[in-house]
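Handing you a structure now.
As you look at this complex, bear in mind that one protein chain is not there, while each of the others sits in place.
Letters A and B mark the chains in the order given here, with residues in each chain numbered from 1 onward.
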Amino acid sequence: MKENVIIIGGGVAGLEAARQMLSLGLRPIIVEQSDHLGGHVACWHRLFPDMTPARELVAKLVESCREANIFLETTVQSINRLKDGYAVMLSNGVNILSRAVLIASGFKLFDAAKKEEYGYGVYDHVITNRDLENWFAGAEDLRIPREPKVFGFVHCVGSRDIKAGNTQCSKVCCMTAIKQAIEIKEKFPGCEVFCFYMDLRLFGKKYEDFYLNAQRDYGIRFIRGRVSEVSETIDGRVQVKAEDTLSGKPLKIQMDCLCLMAGMQCNPSATSIADMLHVEVDTDGFLRSKDNIYSILESQKPGIFFAGACTGTKTVPETVAEARAAALSIFNYLSR
Amino acid sequence: MIDRIASGFHPFVLPFLAGMFFVFGYCIYGILKILLQLPREDRLQFYKSLITPETAVKNVKDIFLNCLLHVKLWKRNPMLGFMHSSIAFGWFMLIVLGHVEVILFVPERIKFFYYPIFFNYFVAEADSTVKGSVLFFLMDFFLLVVLVGIALAVIKRFRSLIFGMRRTTRPSFLDLIGQYALWAIFPLRWLAEGFTAHISGGSFMTIPLNWMARQFLGNEFNMLPTWWAYSIALGVFMFVLPFTRYMHIPAEMLLIPMRNAGLRIRHARRGFARAEIFSCPSCGVCIDACPMSVKKANLKDCTVYLNRHIRRGHEKRVDEISDKCLLCGKCQAVCQVGVEGPTLRMAQRATRRYSIEQDYSGIDTRPLADAARGSKVLYFAGCMTQLTPRIPRAVESVLKKAGVNYVWMDRDGGLCCGRPMLTAGKIGEAKQLIRKNEQIISESRAHTLILSCPICYKIFREHYSLPGVRVIHHSQYFDELVRLGKLSPVKGSGSVVWHDPCELGRGSGIYEAPRDLLGRCAELREAGHNHAESICCGGSLGSLTLGFAQREAMTRNALDDLVKDAPDAIATGCPLCMSTFGRYADRPVKDIAEILDESC
Partner (left out) sequence: MMEFGFRLSPSSTIDLDRADLSLYRKIERLEPDMKTCMACGSCSATCTAGQYSGMSMRKVILGLQRGTDVSGMLSCCMLCGKCTMVCPRGINTRHLILSICRTYEKK
């Protein structure tokens, strides 16, 4: 008989893990609290570094998970530890027994309104990376002017910030900002684009090339200084204050639109599941792996596995790789 | 009643006499020292107040109500009030009645200080008189009152929770000696008077004791040792008194007239401050009240320990305690003797010498003055409010809806109000900033100045000289606009709790205007602790040394208390409280202006 494996979260990690489990002969059951599969990536337009349309990736993954059991708009009500496995009760009343549980609940995008000084939700032309991505994907957004002359990106909003409760680096925002800056520049070639950064962390494959392109081919300007406050001018433009730390002078600039690169923090539903399972939360607020080098995908409890951003900030390729590895780990665990 | 001992003297009175002379001498020395430390004009003001009939009457009344009856303590904690007033008032009545007895029966002995105290030893009952029995009854009655108080005090020492006190101070060695002596005095007096009761007469307390004791022991044998013990207990108590918490008894009798004379703390340790420091009874009410006490590490940083370390000259700890405090003022609000914890600390901070001093004379205020011109109503958002754009945006929106013509004078930045400098003890620098802002505002010819930040509001009200300008917090101003009919908010379905910011509530006494305004916009709920008891958000600029991480527990504790009644939202009127709470709150935290703006 095929064995059930519960996957909590139907994002990229959950889908990829399910796909692998199917091919390994397991019976994955995906529990997703939202009304769609693909998680954050499903709301994204294009993915760096190859500008892959996010929809294609999600569609491909969903297609290959057709055989899996999928519960949308469903949450985990309770999990009880049995002698050899777990009894999971879902909000739709379904009870599932499973010897292994994969937590792939991903991250929550930082609520940019919490950084009050940036005026998200207060000023007319302050948006977030997600808003911009939605707009790229075709959604309407009145906050983005028709012909912006000056466009700004603020890195590290809610990341590396003890005041926001997140000390970790969100890893992807530097690259996302550069990607989005290039996309803005492509849409509005006459627009000046500025990126305000503390450190540019461009560690991945082809990221540095992107940076080079952004500088050389698109003329995007990088200012090393964290934005301290944003105000609105009488004519409704956004005024940004930062220190240009390289010249050592305070800097002011008016813009038509300002995009805040909201970072990642652990999904609160991951934390509540961790509570049910008595799985520890790490000092950075994400779930704690057995160890952070050799057993990232294993929890300290037998049969509980992790994949993707529930254990820390991750890029899409990292998440996909982790999901695959987690599926294999679970297969090995079940066939002991 | 007749004299029993011809000389009117027995050596057992010596310990008491020595103690009494010592304590009187010490108090006179202490009073002189404090008076001489006062600045000359304060001293004259004090003397004048003593002979002004109104203040003189008030002094007597306040001393009677607070030092003897402990009226304030009754209101706060009836059990503690009962305990303290029964000891203090009962003892006082024993002394008074003792004198009455001496004057009535052996008037020629009044010149002996000890006679009223040891009256029962020196007299014998001749013909029992009606007058005597009433007095004896009263004496026994007040002795019983004191004994009940002492019994409660003993219980409190070991089970303070019964009295609603989670934490109390740890007494010092001398405090303990004083305390045991105090506990011993009245049971010993009962025994002593009891054993003598067949000679001197007595009443319902002493006569039964006398009778019982006679059955087992024989009184003659017990009499002298107990009178000796009673006198020694008194002597020990009075000898250690100046070095214990009991010093608050005489000190408060000086503090009350000084306060009624309108004196203020002008020096960290001397004069009035010294009177306050010695008036601290070490009761420890401020420990539970202090918002920092949610963390065990801060338990010894509240005002009672400040006073203790100042008395003992532990300069390092005094500095630490002074710098750590949030200056929220709650210890002062709950203090029974009114020790001004925050002011004492600010005075201590003012004693620092800095090798780099600030000088703002180079700042050109003309652009700021230009920005402030053009309307009779000025809006000054303040430094912190620039980091919370929701507040000025809502204030502007409301002002526009009410049709108020205003100018936002620090839209492009302004000068600091000076309160942070003042609380850091840098008075000179604060004054410079005050002068600069005064100049900008008076040049604008405005008649109303609306402030969004209670920190600014407090210093503008107390230290600015702006004749003809009405300084007002936006919550009050908007409340007025609503009353005048210029705004008509529609009451929504949600509920909201009002957090009293320290500087607005305890600091400036504004409690009702914001509540009134909120009540018109939403269902008003109250926090577990509200009004003067409100708990500081933990974000206060008052603390110099508390780091960001150390404040989280305080904020969470304050938040838990705020949402006791499950409100939908939290409202406040201070940018600092708003950002601090916003960091950890599980529901929206809004400025009162935002809530008004949404409902009209």
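In the analysis below, a residue touches a chain if its C-beta (ideal position, glycine included) is under 8 Å from a C-beta of that chain, and two chains touch if they have at least 3 such contacts.
Quantities reported herein were computed from a predicted structural model and do not represent experimental measurements.
**Q** Touch as defined at the start, partner being the missing chain; which of B:67, B:433, B:482 or B:577 qualifies?
**A** From the options B:67, B:433, B:482 or B:577, the contact with the absent chain belongs to B:433.
**Q** With the full complex in mind, choose from A:160, A:201 or A:237 the residue touching the hidden chain.
**A** For the chain that is not drawn, the touching residue is A:160.
**Q** Can you work out which residue in B:360, B:511 or B:584 touches the chain that's missing from view?
**A** B:360
**Q** When the complex is taken as a whole, what residues of subunit B touch the one chain not shown?
**A** That gives, for subunit B, the contact residues 323, 352-360, 362-364, 383-384, 386-387, 413-416, 418, 420-421, 424, 426, 429, 433, 541, 544-549, 576, 579.
**Q** Would you write out the residues of subunit A that touch the absent chain, in ascending order?
**A** 117, 156, 160-164, 198-199, 224-229, 241-245, 248, 250-251
Following the convention adopted for this analysis, only the chains that are shown with their structure count from here on.
**Q** Within their complex, state which residues of subunit A touch subunit B.
**A** 114, 116-117, 119, 122-123, 162-165, 229-232
**Q** Please give the residue numbers of subunit B that touch subunit A in the complex, ascending.
**A** Touch residues, subunit B against subunit A: 386-390, 393, 548-549, 579, 582-583.
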